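The structure's right below; bear with me while I get my questions together.
And now, subunit A:
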Amino acid sequence: MTIKRIKVTSAKCTGCRLCRQICAISHFGEINPRKAALKIEAHFPQPGVYRPRVCAQCGKCMEVCPEGAIYRRDDGAYIVVAEKCTNCGLCIPACKPGVIFQHPDVPYVIICDNCFKCTELCNTGAITIHVRPVKESA
Partner candidate 1 sequence: MANEFAGSGGLAGTTLRINLTTGEIKKYPTDRKLMREWFGGRGVVAKILYDEVPRDADPFGPENLFIMSAGVMSGCFIPAGAKIGFGSISPLTNGHGDSNMGGHLGPALKFAGYDLVIMSGIAPKPTYLYIDDGTVELRDATRYWGLGSLECEPAMKKDLGEDFEIATIGPAGENGIRFSCITHDFGRQAGRTGQGAVMGSKKLKAIAIRGTGSLKVHDLDKLTEHVTAIIQRTKAHPNMVPWQKYGTSFFVGWSNNNAVLPTRNFQTTYFEDAEAIDGPALVEKCLITHKACFGCWMNCGKYTKAVLPGKETVYLEGPEYETGALCGSNLGMTEINQVCYLNWLMDNVGMDTMSGGGVVAFGMECFQRGLITTDDLEGHTLNWGSVEDAEHFVDMIVHRRGIGEYFAGGTKRAAEKIGRGSEKFAMQVKGQEMSGYDGRYAPGMMLAYMTCDIGAHHNRAWTITIDMAEGQDTIEGRANVVIYMQHIRPLFDCWCICRLFWGELDIEPEEIVEALNYITWWNIDVAEALKTSDKIWNLVRCLYLERNQANGRTFDYPPARAWEDKIPSGPNAGKGLSWEQVEGMLDDYYACRGWDNNGNPSREVLHDLKLDFAADNLEKIGLLGKPLPNGIPAVRGQRYKAKAF
Partner candidate 2 sequence: MVVFLKAGGQLREKLKPDVDHYTRKVKIDGEKTVAEILKDISLDPAYVALIHVDGKVKDLSYKPSDGQTITLQPPVSGG
């Protein structure tokens, strides 16, 4: 069994946001990067870097969720149960990288579910899949 997450190499990011496009298309069947579960921070004019922000799988969202609407899957992803989520937004400030999103059209919070469609499309290696084995004791 392995745990997977997205690994970021900021220096390689060019800010194209293809990752956000494909994320929204995969999960909502819509062209709307505002529904993506990752974001690209642009720091311009200085120093001139893009910083992709992705789920760090820290689990803080699950801890603060009053509805028990978030659970941890075997592969490491934190999954939102749409039916249980009340969209209260308590998890949003708890998320350190700031990658839990709300959208007026979506009745629940949007969190990365490890589909890795974004890493498949990224052409610079700024986001890749990081794999590590699960410890036996876990």
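The definition used in the following text is that contacts are C-beta pairs under 8 Å (C-beta built on N, C-alpha and C of every residue); 3 or more make two chains touch, one makes a residue touch a chain; residues count from 1.
Candidates were picked such that all candidates are chains of the complex that A comes from, given by their letters.
Owing to the predicted nature of the structure, the values given are computational and were not obtained by experimental measurement.
**Student:** Name the candidate, out of 1 or 2, that touches subunit A somewhere in the complex.
**Tutor:** Among 1 or 2, only candidate 1 touches subunit A here.
**Student:** Help me check something: in the complex, which residues belonging to subunit A touch candidate 1?
**Tutor:** Per the touch definition, subunit A meets candidate 1 at residues 11, 14-18, 21-22, 25, 28-35, 41-42, 44-50, 103-105, 120-121, 123-124.
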